[in-house]
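Step one of this worksheet: look at the structure below.
For this depiction, one protein chain was excluded, whereas all remaining protein chains were kept in their positions.
Moving on to chain A:
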Amino acid sequence: MPQLVIPSPGSPTHPGDARVGSVPTWDDAPCPVLVLDAHGRVVGRNRAARLLVPGLPSDDGSSWEPPGWLSDAHRRHTGGTAEGTPSGTIGDRVFEARPTPTADGVAWWLVDDTDRRLAEAALLRAQDRTDTASLLFSTLLSSLNVPRCAEIAARMAADHLADAAVLVTPPVGRGYAVTHARRGEPVVQETRQVDPHGVPGLAEALRGFPPVPARWINPDDIPGWVVPDGFAGPVGSVIVTPLPGHGVPAGALILLRSGTEQAFTPDEERFARLFAARAGTALSAARLYSEQTAITATLMRDLLPPALHSVHGVEYAGRYRAAADHERVGGDFYDVHPGADASEETFVVLGDVAGKGLDAAVLTGKIRNTLQALLPLASDHQQVLSLLNGALLNSHHARFATLVLASVKRHGDTVRLRLTSAGHLPPLVVRADGTVEEVDTRGTLVGALPTTPGRTAETELAPGETCLLYTDGITEARGGPLGDELFGEHRLRKALAECAGMPGEAIVERVQMLAAQWLGSGRHDDMAAVAIGAPRRGAPGGTGGRNAVAGRPGR
């Protein structure tokens, strides 16, 4: 047996001091060593190597063939073409083999690598699971739409947990939304009348209380509607899992497998539980969001600016932009209340409540309702303003408002207007020749002082002329190319002068567009504009209906 002296770890300056009298040999090395000669025969091995392959005939080793991977590595090593660290199995362990030269050949030191490899494999599996889970869950949480959420959850369950998945959400109205998914197939969603008691455990899971564990049920017990169309072969196993929500029942997931194997592995079970929890969270968030959106939409309906169109031969157009882009409502408002017929005046109002956002919008709603109630008196602007003033003073709102009232009626080709400003910017009239006139009306704002003195002005629009009511959000838009200037009345008038003869909707669009471009990305107040226009000759304005005019008016 060759003597291999293990170098001492002692100080190199006193090599002679090291372990005199007890020189360890390679036979003592804790790691198995095999010595292979030039022919690849095992010519020696240490104690650890003997323990490694205990069945070998004694010490000469000549009758033992080294494993193939080591023979190959040895051949490459002696041939000078070795690359990397060879590794392979001996028995049920994995070793890396590192060569050192000896007098008899090459000593291969076998370093046991089994545990590291097992740990690496486990880590890779865990990483893979985490990646899958994180992709699944981020997709699950991406939408706040209930049917979409159910679709994603069912599809994922079918792809990762079972051959098919059926997701049932608690009923809205009478029907249950049932989502069917088969692996690799398009998801099918429908609303149907089902009896949850027909599936063991489903009714409890749908109620969300008491908390029930996932439950294996007998495939013979499930009704036909549970099995997706086209499910391959008989159903082997079925599990019903509740989806826990945030205090609200989110639904239940029924997983179907076609095989007969019932049990999930512990990993699969853990994953299924996690999946159910996340799907439940996503679904209940989506449900809460859609309920809130529905409530908001209902409350908002009356606060949104109305769509304007022609009434009794007069063209109306309005545009609104709220200060906060996502809110759609704010402190500006307008309404057009058509007269009972063409011989009656149409009542138009545009106003601006101090403040912005939802609080201001709520007050605009109250003012609009109050004005609606005052419509029988609408011909007397002063009285309307005085009554509205009283109503605002008596309310708990500390806010005030400015507005413009207009009573509009068509006479032949022309349109007559009576206009009253209550502390508001005076309306502007765009004449056919491009002149822009300010309507001479002045008055006090409402909701602040005991009385609201004011002056009503009259004007008449020839065909193609337009009267513009607007709020100060437009003139006080701050921006411009140099960034810090007001849009101002001067620019507005200049823009309007170029709008002579344009239809009202084109004018309000142009005014809003210029103000928006002036602003750039800057902050702004609510902006509203209403155009009241006398139709051009040649335009079918007579009745306001596009379909009702048979002949063309003369030009």
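Heads up, the rule we're going with is that a contact is a pair of C-beta atoms (placed from the backbone, for glycine too) under 8 Å apart; a residue touches a chain by one contact, two chains touch by 3 or more; residues count from 1.
We take it that contacts and distances are computed from a predicted model.
Enquirer: According to UniProt, what is the chain that's been left out of this complex called? Choose from "Cobalamin-binding protein", "Cytochrome P450", "aminomethyltransferase" or "Carbohydrate ABC transporter permease".
Expert: Its UniProt record gives the name "Cobalamin-binding protein".
Enquirer: Pick out which of A:T100, A:T114 or A:S138 touches the chain that's been left out of the picture.
Expert: The missing chain is touched by A:S138.
Enquirer: From the list A:I152, A:L308 or A:L445, pick the residue that touches the absent chain.
Expert: Answering carefully, the residue with contact to the hidden chain is A:I152.
Enquirer: In terms of residues, what is the contact footprint of the unshown chain on chain A?
Expert: 138-139, 142-145, 147-148, 152, 286, 289-290, 293, 321, 325-326, 328, 480-484, 498-503, 505-507, 509-510, 513, 516, 536, 538-540, 546, 549, 552-553
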